[in-house]
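Please read through the structure below; I'll follow up with questions.
All protein chains but one are shown in place.
The first chain written gets the first letter, and so on, giving A and B; residue counts start at 1 in each chain.
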Amino acid sequence: MKSHTKHLTFNVPARMGFVRITDEVAEEVRASRVQEGLCLVNAMHITASVFINDDEPGLHEDYMRWLEQLAPFDPSPEAYHHNRTGEDNGDAHHKRQIMGREVVVAVTDGRLDLGPWEQIFYGEFDGRRNKRVLVKIIGE
Amino acid sequence: MKSHTKHLTFNVPARMGFVRITDEVAEEVRASRVQEGLCLVNAMHITASVFINDDEPGLHEDYMRWLEQLAPFDPSPEAYHHNRTGEDNGDAHHKRQIMGREVVVAVTDGRLDLGPWEQIFYGEFDGRRNKRVLVKIIGE
Partner (left out) sequence: MKSHTKHLTFNVPARMGFVRITDEVAEEVRASRVQEGLCLVNAMHITASVFINDDEPGLHEDYMRWLEQLAPFDPSPEAYHHNRTGEDNGDAHHKRQIMGREVVVAVTDGRLDLGPWEQIFYGEFDGRRNKRVLVKIIGE
């Protein structure tokens, strides 16, 4: 069995933003030389997501507006008890649960086995600093 | 290490619908001859889900009503900027994020290691055409 581990770093200049990372993940699959296996991609931070959806700017605007409705940014400790700790990112911990922590993608014939419109994204909900994404590939 | 890959195709006659696929996935586990491993099942389309929950029609009605509240169908480009592209399925991309893209199930003693009520479902949010689900099993 082969395995390959890579930690990628992202710094999103806004509080919320989505970054397409399909190419970076595909590069790690190539580096792993795994032909058949599984590829895990997960946010290592708890106010961020990795998810798969469409690379379409209008959809990304929709997601941001929708997440803001479901869990609005509000730094007050009344809105989010989490903010009693001195943090202001209670909302980000909620947005991340909607969008998910991780994706697992099949590796087939040495490549990510994605549908025609599937793109992998890093989702940031409390940005403006370095945050890490883990890519782990196992297989043969 | 063994691996096994299968693409299943589903065509749900309504816009939204859930199809139980546990038996189809179990058949692929048998075909893989994997005794101990992991089984990934994911939608290859970005307006569909694979999820695990109860095989109970009342619950499925509840899910559909709830998803319609959280992300109502609305073809207008004001409701969903994604619909500016000419699509009318902005809602489906949101519903899919709630229900998730994939499940990973343990394979133990050559079988899906599911709890007593766990059933695997394909969740369709923009149906009436062929769409694919990937099943990937790795192990030994």
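Everything that follows uses one rule, which is that a contact is a pair of C-beta atoms (placed from the backbone, for glycine too) under 8 Å apart; a residue touches a chain by one contact, two chains touch by 3 or more.
All of these numbers come straight from a predicted model, not from anything done at the bench.
> Using the touch definition up top, pick the residue from A:L8, A:M64, A:I98 or A:I120 that touches the left-out chain.
Counting the whole complex, the residue in contact with the absent chain is A:I98.
> Check each of B:N11, B:T108 or B:N130 against the chain that is not shown and name the one that touches it.
Of all options in B:N11, B:T108 or B:N130, contact with the hidden chain holds for B:T108.
> If you put the missing chain back, which residues of chain A would it touch?
Against the left-out chain, chain A lists 1, 3, 5, 38, 40, 42-46, 70-71, 77, 80-85, 90, 93-94, 96-98, 100-102, 104, 132, 134, 136, 138.
> In the whole complex, what residues of chain B lie against the chain that is missing from view?
Considering the whole complex, chain B reaches the absent chain at 1, 36-38, 51-54, 56-59, 61-63, 66, 70, 98-100, 103-106, 108, 113-118, 138-140.
Here is the rule we go by: only the chains that are shown with their structure count from here on.
> With centres defined as the mean C-alpha position, give me the chain A-chain B separation in Å.
That gives a centre separation of 20 Å.
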